[in-house]
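Scroll down for the structure; my scribbles are underneath it.
Omission of a single protein chain aside, the complex is shown with its protein chains in their original locations.
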Amino acid sequence: MKKVMNYENRMLVILTAVCIIFFTIMKPDFLSVNSFSSIARQIPEIGLFTLAMMLPMLVGGIDLSVIASANLSTILMSMFMAANIEKGEESVPVMLASIVICIAVCTAVGFFNGVIVVKFKIPAMLVTLGMQMVLTGISLGITKGGTLSGYPQSFRFIGNGSILGIPAQFILFILASAVLIVIMQMTSFGTKLQMYGSNQTATGYSGINETALLIKTHMLSGAYVGIAAVIMSSRLNSASAGAAANYLMRTILIAVLGGVDPNGGKGRVSGILWAVVLFQCMATGLNILRVNSYIVIALYGVIILLAVIVRTRKNN
Amino acid sequence: MNNKTAKNKFFKSYEFMLLCVVIVLTIVLAAATGGKSIKPDNIIDMLTSYSAYGVIAVGCLFVIISGGIDISFMAVAAVAQYLMALYMLNMGGNFVVIYIISIGAGAGLGLINAVLVNRLKVPTLIITIATMNIIYGLMMRFTSGVRLHGFPGWFSQKTEASLLFVSVGTLAAALLTAWFILKRTKMGRRVYAVGGNIEAAKRCGVSVLSVHLFVYGFAGAAAGTGALIKCYLSQQASIEALYGDEMDVLAMVVLGGVSLSGGKGSVFGTLLGIVLVALLSNGMILVGVSSYWKDLVIGAVILISFCITGWRVLAAKKQERKEGAAE
Partner (left out) sequence: MEEKIIGLKHVNKHYGGVHALKDVDFDLNRGEIHCLIGQNGCGKSTMIKVISGVIDVDEGSEVILDGKKCRGGSARQAMNNGVRVIYQDLSLFPNLTVAENIAFDRHEDKSIKGVSWPQIFKQAEEVLDRMDIKLELESLVEELSIADRQLVAIARALATNARILIMDEPTSSLTRKEVNVLFSIIKSLQEKGMTIMFVSHKLDEIIEIAERITVMRDGKIISTFENKDVDETNLAHMISGQEISYQQQFTACGDEVILEVEGLTCGRQYKDISFSLKKGEILGIIGLLGAGRTELASSIFGMNEPESGRILLHGEEVHFRSNRDAIAKRIAYVPEDRLLQGLVLNQSIENNTIISIIGKLKNRLGLIDKKGARSITRKWIDELHIKSAVPEINASAMSGGNQQKIVISKWLSTEPEILILDQPTNGIDIAAKNTIYELIRELAKKGMSIIMISDEAAEIYYNCPRALVMHKGKIVKELNTSTITEGEFGREVLDE
């Protein structure tokens, strides 16, 4: 009765295989340790951002403030570290405290998004659009458009170091994904979330606390933004108001590719994981083939449309 | 009797509230800058520099009334601007021709959006994100982001009058056209109908495809026109000049009091929205606030206006619940 993998995920795996074969034929170098370690280094950030995007999409919303939130939190984190650690010195407690600050800021942003969405009954798209502007505004105001850089060595390990040959951020990503799978599949919160996304009225009648559920969803999403922000900032060794601006579109692309229904209800962590692998193989492959980066941007747009078209066809 | 209720309605409307905010803000700014903000020079400067985005906002208004959202308009505007500039550099031309080119190019790209929105059953945000990236990516690939300048004399020699005519004149024309279409044409009423109840519109025989084609086509044409104004003001065609400023335009429309789920919104409200954003941005410069804080202020104003709108809707619903039902 139970299948190892559902139809959508199988399609994603097949597409990934096709992708790898195609790029290997075009450029045999693709099948190298280098490209795979580059893929493994890039998957975590975009993957975590997409998981953060998936949560509000499951309840029929979207979060356009994820990148702005990540940038503001890394700027604050960077300022905190700079204020408490002398240049060239290391302090693990301060570093841990700054990571906590980073994740807390993003979670707080999620909290405010959730409160506005649920208390004023405004579409999440508009709330997070406004929030994105506010957050970017604060980041710009603080940094005056500049870039904060230079983290202690121990912090840079998160985004650049390896444990037993596996990139540190990849291990973090696997852990965070596993936690989210457990939350979605095995806790009452996860079940309520999916039920709510499918039919808000019926779950309300069943005694589910809509306010708490939506706020928790946005806060959880915020926490994942925070983890992604730590990894990203560590890898880049900097923080700025305009970092990773092009990630927003990619997270939506991967979420749609991974089978999240933009109208709410449907979507699985596993789908996102396979989709992010497919996406990163493609991105790395196109990079190795030296395809013009703007063509790649256009191609991503085409892929969103194709994913949507295929899904619309299937539902008919 | 009818007149009185209409008057009462106006005083309770969002537009009236917005008008009060605009007036209060004008007075506060005038006081804070010692009258600098209401000098004719500054007013003209403000109007010319915001007219480009104002025109684009008018196009956006149509999309939002029809129940959708479009964020690809800046990419569309960039294409129109480039085509228009290329034509001028290579063929010369005159104002009539470049208006036709920029409007035509914008409308053409808008029609693509329309077909996709009509055929695919996903939020229009996701569709227009996709088209925005496709247009932007291809555009950058084929132009390498090069700026175009050095236009013919008839375009580059600006006088005070021509400047006002191209910027404020075009904005006024766009507002009047939009008002006429929405109030006085069948297509305008169909746009409201589709935004209000798309199923009912279909049952009344409205062709939803034609409404989508019109709405997104109009938004594209408005984007193209806005691009022309921008090009005239800055005397160069560049992608960065427009791309990335989507929020400024959306802010104007959203502050103008559209319904967040479609079916409502007025040209007058949008005009007030345009003025409000212009006042805020201009006022901050005059008061001496660093431009880096601009996004924060406008974003905060947008969030607050959302909350007020949302709260009003909820309060009205609560009232209706108490009064309705058993009659």
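Here the chain labels run A and B in written order, and each chain numbers its own residues starting at 1.
The criterion applied here is as follows: contacts are C-beta pairs under 8 Å (C-beta built on N, C-alpha and C of every residue); 3 or more make two chains touch, one makes a residue touch a chain.
This one's a predicted model, so the numbers in the text were calculated from it and none came from an experiment.
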{"item": "Among B:T26, B:N118, B:S162 or B:N197, residue touching the chain not depicted", "value": "B:N197"}
{"item": "Hidden partner chain, touching residue among A:T187, A:N246, A:S293 or A:T312", "value": "A:T187"}
{"item": "Candidate in contact with the missing chain, chosen from A:A40, A:M81 or A:I208", "value": "A:I208"}
{"item": "Residues of subunit B (touch criterion as defined above) contacting the omitted chain", "value": "2, 5-6, 9, 183-186, 188-190, 192-193, 195-197, 199-206, 259, 263-264, 321-327"}
{"item": "Residues from subunit A at the interface with the omitted partner, ascending", "value": "1, 182, 186-188, 191-192, 194-195, 198-199, 201-209, 265-266"}
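Methods note: only the chains that are shown with their structure count from here on.
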{"item": "Approximate Å spacing (C-alpha centroids) for the pair subunit A, subunit B", "value": "31"}
{"item": "Interface residues, subunit B side, partner subunit A - complex", "value": "69, 116, 119-123, 125-127, 129-141, 247, 250-251, 254, 260-261, 290, 292-300, 302-303, 306-307, 309-311, 313-314"}
{"item": "Touching residues (chain side subunit A, partner subunit B) in the complex", "value": "62, 116, 119-123, 125-127, 129-138, 140-141, 143-145, 249, 252, 256, 262-263, 292, 294-302, 304-305, 308-309, 311-312, 315"}
